[in-house]
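Attaching a single structure in structure tokens format; questions to follow.
So, subunit A:
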Amino acid sequence: MRWLPSFLSVSLLAAGSLAARKSSEERFKTYHAKSLSSTPVKLGDSTYRELTSTPRDYTVAVLLTAMDPRFGCQMCRDFGPEWDLLSRSWVNGDKAGESRIVFGTLDFADGRDIFMSLGLQTAPVLFLYPPTVGPHAAASPDPIRYDFTSGAQQAEQVHSWVARHLPDRPHPPVKRPINWVKWISTFVILSGGLTASYVAWPYILPIIQSRTVWAAVTLISILLFTSGHMFNHIRNVPYVAGDGKGGIRYFANGFQNQYGLETQIVAAMYGILALSGISLAIKVPRISDPKAQGVAVFVWAAILFVMYSFLISIFRGKNAGYPFALPPFM
Partner candidate 1 sequence: MSADPLHALASAGKAKSTRSVLRVVILALIAGAAIASRLFSVIRFESIIHEFDPWFNFRATKYLVAHGFYKFWDWFDDRTWHPLGRVTGGTLYPGLMVTSGVIYHALRALTIPVDIRNICVLLAPGFSGLTAIAAYLLTNEMTTSNSAGLLAAAFMGIAPGYISRSVAGSYDNEAIAIFLLVFTFYLWIKALKQGSMLWGALCALFYGYMVASWGGYAFITCLLPLHAFVLICMGRYSTRLYVSYTTWYALGTLASMQIPFVGFLPVKTSEHMPALGIFGFLQLLAFLDYVRSAIPSRQFQTFLWVFAGGSFGLGLAALAIATSAGFIAPWSGRFYSLWDTGYAKIHIPIIASVSEHQPTAWPAFFFDLNMLIWLFPVGVYLCFQELADQHVFIVVYALFGSYFAGVMVRLMLTLTPVVCVAAAIAVSTLLDIYLTAKSPKPVEGQPADGGDGAAKKAVKSGLKSTSKPLIGVYGLYSKVAIVGALTVYLLLFVLHCTWVTSNAYSSPSVVLASRLPDGSQHIIDDYREAYQWLRQNTREDAKIMSWWDYGYQIGGMADRPTLVDNNTWNNTHIATVGKAMSSREEVSYPIMRQHEVDYVLVVFGGLLGYSGDDINKFLWMVRIAEGIWPDEVSERAFFTPRGEYRVDGDATETMKNSLMYKMSYYNYNKLFPPGQAMDRMRGVRLPEVGPSLSTIEEAFTSENWIIRIYKVKDLDNLGRDHASAAAFDRGHKKKKATKKRGPRLLRVD
Partner candidate 2 sequence: MRSLFSLCLFLLAAVVSAVSTSGNRLLVILDDVADKANYSKFLADLEGRGFQLSFETPKSESLTLFHLGERTYDHVIFFPIKTKGLGPNLTPNILVDFLNAKGNILLAISSGIATPNSLVSLLAELDIQLPADRTGLVVDHFNYDASSAPEKHDVLLLPPPGRLRPDIKDFFGAGAGSNEVLAFSRGVGAVLGTGELLTPILRAPRTAYSYNPKEQAEVVDDLFAAGEQLALVTAFQARNSARLTLLGSAEMLQDTWFDAEVTKPSATGGRKAKTFNREFAKRVSGWTFNEIGVLRVNWIEHRLDEPGNSASNETNPKIYRIKNNVKYTISLSEYAWTNWEPFTLPSDDDALQLEFSMLSPFHRLELTPETARSTPESTAYTVHFRLPDQHGIFNFKVNYKRPFLSNVEEKNTVSVRHMAHDEWPRSFAISGAWPWIAGIGVTVAGWLAFCAVWMYSAPPLTDKGETKKTQ
């Protein structure tokens, strides 16, 4: 890679001279015309440098991305469509180019030199080059960088960000096209489901009316909620985590955090405890054979006891200094 710097400088020179040849005004004209045909404009090394070369009396919003699956940039692929949607609706909303902004996209494949010259390690990066001359000229020609820290953004959020940096200029709103496929498919599925249910009504009805089904559904959801499933859903915690020594840690230490698997284990324990309780309360007294009943009682009672002591021991792990315990898990 020793040749790179020299190559870079050369290319930069070339770009500079190239830019010098065309005035800012006609540059904007050409690229605006391009964007009218297809936006965001696909850029390469030279075109990028030409477009962003000073002096410029227009704004350039360019997304540096890496769509190629080789790089495995998930966020790029998430944000790509949003970006296209934003630029398209903006350009359609402002065909005359009164907002004097050009939307461009530079893929790593076409412009790795740009990425290197800008010293970019990550993608996607969204730069907004403010105009250096003209009515909206900014103090410094340096681009403003959009902050992608909070994941891939919606087009609306980026739109508001761009609009904030383009005061007293028209801001065409983002227009999301109606997703016909979705509507039609949902309609079809809905009607299909309705007809199916109508046909199968006599078979469905007992299921709906079956008290056991409802009881099962209720209990399961209660177990889910009381074992902290909503916490996982909101904080999207990891399912399991590895300890330092290559093993797997099932239980997060600390009172205020937990893993996905952990909650499922806890839910299972609650379930077993509840099940044994139910059997002791309902099933066992209905067993007509005395011997079988005696066995059942002791089996269920043992399960209950062991499970409960295990649960307490786990809780002691979570909350150091919890004094109580039951055998066998002292």
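In this section, contacts are C-beta pairs under 8 Å (C-beta built on N, C-alpha and C of every residue); 3 or more make two chains touch, one makes a residue touch a chain; residues count from 1.
Regarding selection, all candidates are chains of the complex that A comes from, given by their letters.
Since the model is a prediction, treat every value here as computed from it, not as a measurement.
Asks: Can you tell which one of 1 or 2 makes contact with subunit A in this complex?
Replies: 1
Asks: Within their complex, state which residues of subunit A touch candidate 1.
Replies: Against candidate 1, the touching part of subunit A is residues 147, 149, 164, 209-212, 214-215, 218-219, 221-223, 225-231, 233-235, 255-258, 262-263, 266, 269-271, 273-274, 277-278, 280-288, 290, 293-294, 297-298, 301, 304-305, 308, 311, 315, 318-319, 323-324, 326.
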